[in-house]
Structure formats: structure tokens, C-alpha cells
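Complex shown without one protein chain; remaining protein chains in place.
Chain nomenclature is as follows: A, B and C, assigned in order of appearance, with residue numbering initiated at 1 for each chain independently.
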């Protein structure tokens, strides 16, 4: 199998973490993560319990820009406000997989969603971390993904620690009443993993065709480099077909891999398509 | 107006405390209290917000032994489990009127629903207080009622303090973040009130035809006796009509005023009536 | 994910010695079919945790299955003191942890949140913290310096709860009294649900607002029609006060052991056959379907 795009490989790697042993909550609209959860639900993890907004047990949905909320609610099995959801899932040891895509991560696992520059006098103020500090600390499987792998995102030290899973050692976590589980960083080049505060991130797998040097040279923090490093699994034809035909027919997952201007162009195109389709449907319905 | 029974006067006195300024929650099945809340809702307090079981904003219901749950749910405006209800209403300063009918009360306002005799080696173990300790402490208007007024119930010192509203002074309560409001004891003889820990219960009103000496002689704790004591308001003809015709057509409110054997007889009679009516309705429905 | 088991398999989920949270409150929605199954199987040495308990807990005590009881009330309401509870406490044969009713909810809430305690403002000058010191402590607010009451988390090993309908994955819907069942389900280590009816997931999705216990909290689902009987399960059936009065009378007449032995010796199907005559079923369902509400003019 070679006919796949790098974002599709990343989607499949994320999807492989999703199963039916816990609850996975959709956060801010992050197409790559959404696509991965839907792919899991359409393949190996059909019983995966997903939560979107306040829709508990949401169905699998097609990705698009304007209709995701409606789809998430159509077929949901329960409605909970954030209170019970955060208490029961996020803090109640039932959170399974979390994907976060921060502006920066460093070798300690700290990530930054707050600011570039000094917190009190920032060069760029970013949105803030929403529930990511808690989620990063309390869920079982933490996946940090990036549309690019370079020293501007994988940095020596984050400008601000919005969150940091700590401690990382399984025994220390269990002793504190927390779920155990590593942090993984998933990028266009490789998968990195960290499960011990005293040790650096380790290269877990290299994406097909990527050389270990390329990873080291583009990472701003120290890496442990095992002698034998496996290759990240390639998507299967079935996965690619599901992604392109059903889950993400308009290729929204490209979003995280584009620069600002291309993103804007992509959004405009996607929205034009959604407008046209909705208007056509509306006229059909009137006609019917 | 003289054609009323003492329990009807007590119902009307309790009803007068209910208005639409807070939420009143129905506790264990206590016909006198239920009748009072329904009477308020059918007269001066039509917007009173009542909660029964998990039915938030329940309708007014007819009193009976087997169908109250169904009626409470029919026309309810929301469903909440005990969690949000107790947090928001009981502890959240929204509880308005609470009626409790313990085995004993003493001059401090302490009441007992646990045991006669020593707690660790009781002569009679009673049911326990359910949520009454919190309710007694957190609601605004506390009404303690008894089917009889004697020194076995209004005692010098309770055998066990299931609950005690403390402190009672409005200023001390507000300082502690609690709602202010007095405790009232409502009996076949009189209404007693206490709003200051340092002072005894005061006779607020005497029921029609009751002499102050009778109250003092039948009360196991010290009473403050003002020089001028008013008379408890008598029920109006409209109130009596509503109670007898609509709210409590089978006179369940007598229950608290009977001895054990009469209670049993009354329950048997009431249940026979409910069986016969339900069976007749069921056959009509089959016939229809 | 198919979590459906037979009532007879309940013992795979409740072991002797367990702490066991029992759902329902007052005379409503107690998981009585499961209580009867525990009696059939003789699963004993239990630490039972109730919210507002009645015949459910009284029967388990009567069957000799309860070592310890955490409770705020055990009562047959109009039908008298709970006879076995009363006797066991008076005889000193039952360890009791008496906790105020709202505090039990707070304790379950703490358990649900993976916390060792939660604060509440206070319960006045009650003596309960004195007789149940393990449940209550004082704590100071780190922001305001106020003295508050801390309630220890309650985390039952297993909870059994009765609901109206559930799918095979354990998504549970309720349309009548549910007590603190959702909090209990969140707090417990394992959750077994009995239901009036097992339905397809599509039925659940038709009215998600009534799903009070989502499937991810549930370990086993048991279909048990009239599973709350003789307590109510609105909107299906009203309160079988006749049966509860019969129980109270039997206990008062010294026939408690016979009554309990009967329950323990027959299957659930035989129980329904014996106790729920055609007339009784007609009466209980009619009561549930013909609510006597009173017109008011308010909003």
C-alpha cells in the first residue's frame, strides 16, 4: 500500500489507540482527531463510547464544517451537561483517548496553548488550553499530534506550561489515584513516546521512508534512539477507502498541514460546497 | 367557621408558609404535609415550585396510598436525580418549607428520628432521619408537626439528636452562609416558635379553644409565654372544601392522629377502596 | 457490546463480603428482583449501602445476608417500622453507619469523581458525626477560612439498580423515580442493572434525554419484569401496598422466617406467578396509568 497521504497514516495511528475500554471525548474541532475516532468506530472499535459536546454515546459522523453538531446529536444515547461529563469521564478515571495539538511541546511533555513569548507580555496570545490540562493528566492514552515536525513546535522548553502530565511513571500515577499511560507524539515523521519523567522521549516508530537523523535534526529536545526502531503501520486499503468515501469525503483532515493562506482558501472552498449542497437539499425538500 | 377537624386547621397553618419564593420538596409520605403543600398550590401559592421524588415542578396531586408517585410524575416539568436536587435546592439556599414529624423534639430544637433509649443499645430503633438533618439546617421555614402534644414527644431532652438547626439567630446564620428562619412547632394545641438559641420556644398562637395552661402542662420543655397570645387562624370554608372534595377525599390526613391499631384499620379501609376503584377503572378501560 | 445476563447469573457480579449499593428510594424503584435473587443464592456477609431504604434492605437483613449497613433511613413508611432492621439493631447483630441522607449523596458524588471526600456546608448540631465518625470530618476552606464538613467518599464494590428499559450495552432509561441511582452508578466499582424491558439501541436513541445511566457505566443487564415489585416502577406499575402490608403483618405475627424462606425458595417467574394475580396486575398498572392530579391555575 503506498497510495496514502501522510495525514491518513497519522489518522490510522491515532485510530489504533481507540477501543471500547473507556470513553473518548471529542474536544475542539480537530479534523484529524475526529477522523481517527470515526475510523476506529467504523472498523475495530464499533462499540467505542464517544462523547461530543453534551451528546453521550454519539454516532459516527461525516466530517464537515457546519453540520457536525447536528450529526453528533442525531443518534446520541444520552445528554449530559459538562458537569457530570467532566466529573464522571474526565476526572472519574473513564477517559480513554485524548488528542491535543498544541503550539509547542517540550521534552518534559509540557505543552503550550497560551502564548508565544512571556505570559504577561505575550508576542502572540493564543486561545488557551480549554480542558486540556485536566484531560492530559487524567485520561489513559495521550496523543499529541502536529501537522509539522520541527524545532518551532517540538521545542527545548515551552514558553508556558498550559499543561503537563505528571508524574509519568505508571506506579507513581496509580499511587496518586490516576490512570497510567504514556504520552505519544505523532507527527509527519515519527511516533515518539514518553512514560518516565527521568527519561527523554523515545522514538517508537519512524514513518515509512523517514530516516532517524531527520527526526533528531527536527526535534528541539533530546531523544532516546533505540537501536531497532520499527516503522509506523501504513493505512490499509479499507481504512483509506472509509476515510475518503465516508468519513472525510471533503478532505478536511488536510487542515492541520496547511499554512495560514492555504487554510483560508481551503475553508472557503469547503464552505462553498457545503452551501451549495445544503441549498440544493433545501430546494429538493421544498419541491418534494 | 367551626366545622373543621384539628388536622385541617394544622394543614392550613402549614399551607400558609408555602409561597413561590423558593422550592419545597416532598419527603417521606406524610399526608399532613402533602395536603398542606397541595392546598397552598390550589389557593394562594399557585406558582409554588414543588419537587416530589425526582419530579421537579410537580403538579398538585390527590392524596392516596398507592398512586401518588404516578401523579407526581404526570405533569412534572423536569427530572433530576437526588444529586442535583440536593445540591441545588437543599444545600443551595433554595429550600423553602420543610415539614418534619419526629418522635421527639426538645427545647433546643433538637429532634430525634433514630431511637428510644440509648443509641448503642436502643429500646426501640426507629427508621432514621433520611435527609432531615440537612433540610432542618438549610431550608428557610422549618415546621415540626405532631399529631399529639404531650410530654412524650415535646421532651426535656431528646434521646438522640438526629438533627438540630443551629445556630438559630438570623445574623449568625447569615454569617455562616445559611438561610435565616425560625423553627415552628405545630400541634393540636398551639404553634410554638423559636428563633434564638438563648431563648426558649415561645407560644406564638393558641389553637381555638385551647388554654395556655394546657399547652404548658403538656410540654416537656420550658416555654416563653407572652402576655398577649393570638389564636391560630381557622380554616376558611374554601380551604375545607378543597381539602375534603379534591385534595384529600379519603381523609388520609387523619393518619398522624391515630394510634397503631386505628392506623392499621384505616390503611386497610383505604387500600380496599383503592383496590376497588382501580379494578373498576381497569374493567371500564377493557370494556371501552 | 452485549452485557445481557440472566437473573440467575447475578452471583457472577456480587460476591459474599461485597459492599453493595442498592438503588431506589422510599417505596419506589428498588431492585427487588435482584434482592430476591441474592436471597435465593444466599450471598451474605454484605455491607449494604442504601439511600432511603425500605423493604429491600429489610428483607436482606431478614435473610441474614447483611453484616453492615450504611443508611440514612430504613422504613416501611405508613406500614410501620422495618421489622428486621429494627430487631437487628436492637439486638446488636448489625454494624450500622448512620449518615444523613444528603451526605450519602455527597459521598457517592465524591466516589463518582475519584475523590476521597467532598465538602458540604454543615448539618447543624446533629449527633450523627459523633456516632458515625468515619463518615464525617471537619475541613477549612483554603480560600475563605470557613469551617466546612467533609464527607468521606462512598465507593460500593457493586451497585444494583432497577430501570425502565436498557439496551444490551447498558444504556438505561428512566421515566419515574430514580432516587440517586445515577450517582450510585457512577460511584460503584461494578454496576448491574435490572430493567423492565431490554430494547434495541435505536429505542434508546429515540429519546436520549431519559437516559440517566449511560452504558459505559454498566457491567451487566438483566431483564426483570416487575423487577421493582412490590415497590413502584412508574410509569409501569403503582405501589403494591397490599403486599407490603402483608409483609409487615407476617413479620408482626412471627411469620417472618416463613415469608423470607418462601421468597428464597421460588424462582422469579414463580414469584410473579404467585404474587401477581391478573387482578393485582390490573390494579397496579391502572394505578400507574391513571394519575390523580389536580388542576391549578398557576404556571
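Simple rule for what comes next: contacts are C-beta pairs under 8 Å (C-beta built on N, C-alpha and C of every residue); 3 or more make two chains touch, one makes a residue touch a chain.
Computed from a predicted structure; not experimentally measured.
Colleague: What are the shown chains that the left-out chain touches?
Modeller: A, B, C
Colleague: Identify the residue among C:27, C:65 or C:150 that touches the chain left out of the display.
Modeller: Considering the complete complex, C:150 is the one touching the chain left out.
Colleague: Among A:24, A:86 or A:153, which residue is in contact with the omitted chain in the full complex?
Modeller: Touches the omitted chain: A:86.
Colleague: Which candidate, C:11, C:201, C:262 or C:285, sits in contact with the chain we can't see?
Modeller: C:201
Colleague: Of the residues listed, C:100, C:194 or C:210, which one is in contact with the missing chain?
Modeller: C:210
Colleague: In the full complex, which residues of subunit C touch the absent chain?
Modeller: Counting over the whole complex, subunit C touches the hidden chain at residues 1-2, 113-121, 137-139, 141-144, 146, 148, 150, 152, 167-169, 175, 201, 207, 209-210, 298-299.
Colleague: Could I get the residues of subunit A that touch the absent chain, sorted low to high?
Modeller: Residue positions of subunit A that touch the missing chain: 20, 28-29, 38, 41-42, 45-48, 53-55, 59-62, 64-67, 69-71, 73-75, 79, 81-83, 86-87, 90-91, 108, 110, 114-115, 119-138, 160-166, 176-178, 246-247, 255, 263, 267-268, 271, 274-275, 278-279, 281-283, 285.
Colleague: For subunit B, which residues reach the chain that was dropped from this view?
Modeller: These residues of subunit B touch the chain that is not shown: 20, 22-23, 47, 49, 55-57, 75-80, 84, 87-88, 91-94, 177.
In the analysis below, only the chains that are shown with their structure count from here on.
Colleague: In terms of C-beta pairs in contact, which two chains are most connected?
Modeller: Chains joined by the most C-beta contact pairs: B-C.
Colleague: Just give me the whole-number Å value for how far the CA centre of subunit A lies from that of subunit B.
Modeller: Chain centres of subunit A and subunit B, defined by C-alpha means, are spaced 56 Å apart.
Colleague: Could you pull out the residues of subunit B that touch at least 2 other chains?
Modeller: In subunit B, no residue touches two or more other chains.
Colleague: Two or more other chains in contact with one residue: find those residues in subunit C.
Modeller: 109, 182, 212 - these are the residues of subunit C that touch more than one other chain.
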